[in-house]
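One protein chain omitted, others in place.
Chain IDs A and B follow the sequence of writing; residue 1 opens each chain.
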Amino acid sequence: MTAPASAQTPAIAVRDLTVAYDDRPVLWDVDLDVPHSVLMAIVGPNGAGKTTMIKAMLNLVRPAAGQVEILGQSYQKSRHQVGYVPQRGSVDWDFPTNVLDVVLMGRYGALGWIRRPGEADRKLALQALEKVSMADFAERQISQLSGGQQQRVFLARALVQDAQVYLMDEPFQGVDATTERAIITILKDLRSAGKTVVCVHHDLQTVPDYFDWVALLNVRKIASGPVAEVFNDTNLRLAYGGRVAFLSRDSAAPATAQPTPDYED
Amino acid sequence: MFPEFLTDIYTDYTIRNITLGAMTLGFVSGSLGTFAVLRRQSLLGDTISHAVLPGIILAFMLTGSRDPLILIIGAAIVGWIATLSIMAIVNTTRIKPDASLALVLSVFFGFGMMLMTFVQRQPEAASAGLSRFLFGQAAAIIWDDVRTMLIVGGSAMVILLIFWKEFKLVVFDRAFALSMGMPVRRFDVLLTTLLVIAIVIGLQTVGVVLMSAMVVAPAAAARQWTDRLGFVTLLAGGFGALSGVSGALISVYMTRMPTGPTIVLCLTVVVVFSLLMAPNRGLLWSWVRQHRQSREIRSRVVLGDLYWLSAQHEGAEHGHSIGTLEAMSAGRVAVDHGLEDLERAGLAQRTGDDNWMLTESGRHQAQKDLQSGERESADV
Partner (left out) sequence: MFDLTSGQIEIQLVAVVVAVACALLGVFLVLRQMAMMSDAITHSILPGIVVAFFLVQDLSSPFLIIAAAATGVLTVSLVELLNRTRLVREDAAIGIVFPALFSIGVILIARFAGGIHLDLDVVLLGEIAFVPFNRTTILGIDLGPTALVMMTIILVINVLFVTLFYKELKLATFDAGLAAALGFSPVIIHYSLMSLVSVTAVGAFDAVGAILVVALIVGPPVTAYLLTDRLWLMLVLSAGIGVAVAILGYWLARYLDASIAGSMATMTGVIFIAGYLFAPYRGLIAIALRRRRQRWEFAGTMLAIHLLNHEGLPSAQQENRIDHLQDHLNWDSRFAEHVVRWAERHGSLTRQNSHLFLTEKGRQRAREAIVR
């Protein structure tokens, strides 16, 4: 379809991005490069613009200034190579449909107008469900799923998009420990397969275990880069201000941030 | 009455038109209403149906014609203006959706009423037909009306079929649809147009005041019976057609039964029946399920207690009194009924002195419960 992006162009390039809702800035002049084949977390306090960042990458909000390129192209051109996992709470789970049908929605982009999903699409959807261990639930009505199962279904839907770049809005929000482990395994597999995965993430403690790349946001970009280099006390304090206490054993070493238990509600 | 109307459908031209018309409008507004209900636009439907009144009257005043198609077009245009006004108020002020709906509904309707007094002052017979737009009149359906309904409703159904999967995705997960590059705003416009069509198609039969029920109620009833969008839509259409036809015929055969209210009452019966009786979701079923569940839990608790007791005493043969078991469950469950249930399932048995002990299969079951309980708590 498109020429393979050269090694120099980042998977996602955000340039001087400013987004405002009603003249209230949510992101101020953010520059951000996401290299190929990384698993990146976007972290920052509430209202830092993390979700807005994902939405701007997906062209869901119109920036006041700046631009985003994915795989060296505008989103319009590269969207067939982008998979998206919205926040679980953003949809009505009492909608009359079943698990398989939701996963098939991931194929609509490839199907185009009027055509209905066929046998091949069903097969892809079932494979994706297999990957998230939800194959037994294919015919299940979606309102009967637990939070973790809902999240797996959303992940399966993104998997059938067969994308190069995956953008996920809080994929670990409100899921059980088993699902969290299952999801991170799949995300790491994606990275190993050369895909780029960007997640809005809330749990600072798991950042070093789960991700190899991180961006700290608080309306502007505080830092971005490999977790080992930028995920440290200084940057976290810059991002979170006084709102989080860190117990660092050695301020020079990359911090394993220990947020106070009540930091995120 | 029954056989009479059955033969009438075949022989009486008027009755055939009424039946066909009521069926068409019921099916169209019911099935299109499914999307309105899923988009939480039930009250928008109510607002549009009231607000189209000035559209009908203006169309009549400007053209002097009471051709149903012209009046429907007038209604649809004003229905859209009303929708846009609501959106403008919500998007540019801090006024909440409910207040802007109520404002637009009442002001447009009042404006329509004001216009109506003009029209009614004219002596021509042509204006007489307009008052039936308030409460509807099935008896007045003629072939022209039916043809209009078939054309307008048929086109709406075709649009629904063509964009079926897009509509489904846009309504279910808007952000995801946008991320796929779907022209979501255009689909919004299309869906709202379909809602306007669902409303204006029934205006002369059901009336502006009650038309919203034709859009909302069938979908709400149909949702109880099935979990698939396609079936919900079809069933809503079916419910709409059924209520439309029965209401229309009742109002024709009985004196002084206004059509709109009669159709709405038929619909209400369908809704109440569905809410109570639909398998899985129906209230009756969930009461039964709840009852069964609490019995199940009762048995589990008693079974677990018996198992614990027998483990403590290292002799499974030993019987235990109801009193001990009651003390263990601390009055949370009715132990005696629980024991009877266990006995019936062959999991517990009476010993001679009216005490109780587990059977072999009861012990197995208790062990299994214990293990799965541990697994669940490990999962959480």
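We adopt the following convention: a residue touches a chain if its C-beta (ideal position, glycine included) is under 8 Å from a C-beta of that chain, and two chains touch if they have at least 3 such contacts.
The structure displayed is predicted, hence computed values, not measured ones.
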{"item": "Partners of the unshown chain among those that are drawn", "value": "A, B"}
{"item": "Candidates B:Val271, B:Val335 or B:Ala366 - the one touching the absent chain", "value": "B:Val271"}
{"item": "Touching residue (missing chain; options B:Gly30, B:Gly55 or B:Gly112)", "value": "B:Gly112"}
{"item": "Option from B:Leu58, B:Val184, B:Val209 or B:Leu339 whose C-beta touches the chain left out", "value": "B:Val209"}
{"item": "Touching the absent chain when the full complex is considered, from B:Leu84, B:Ala99 or B:Val189", "value": "B:Ala99"}
{"item": "Contacts of chain B with the absent chain, listed as residue ranges", "value": "37, 40-43, 45-46, 50, 89, 92-96, 98-103, 105-118, 121, 134-135, 209-210, 212-213, 215-217, 219-220, 223-224, 256-258, 260-262, 264-265, 268, 271, 275, 281, 283"}
{"item": "Positions on chain A where the hidden chain makes contact", "value": "15-16, 18, 20, 23, 25, 28-29, 31, 63-67, 219-220"}
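Assume only the chains that are shown with their structure count from here on.
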{"item": "Geometric centre distance via CA averages, chain B-chain A, whole Å", "value": "36"}
{"item": "Chain B contact footprint on chain A (complex, rising order)", "value": "55, 58-60, 76, 79, 82, 84, 86, 90-92, 95-98, 101-102, 105, 108-109, 111, 113-114, 116-117, 141, 143, 157, 167, 176-178"}
{"item": "Residues on chain B engaged by chain A in the complex (per definition of touch)", "value": "38, 162, 164-166, 168-169, 171-173, 175-176, 178-182, 223, 226-229, 231-232, 379-380"}
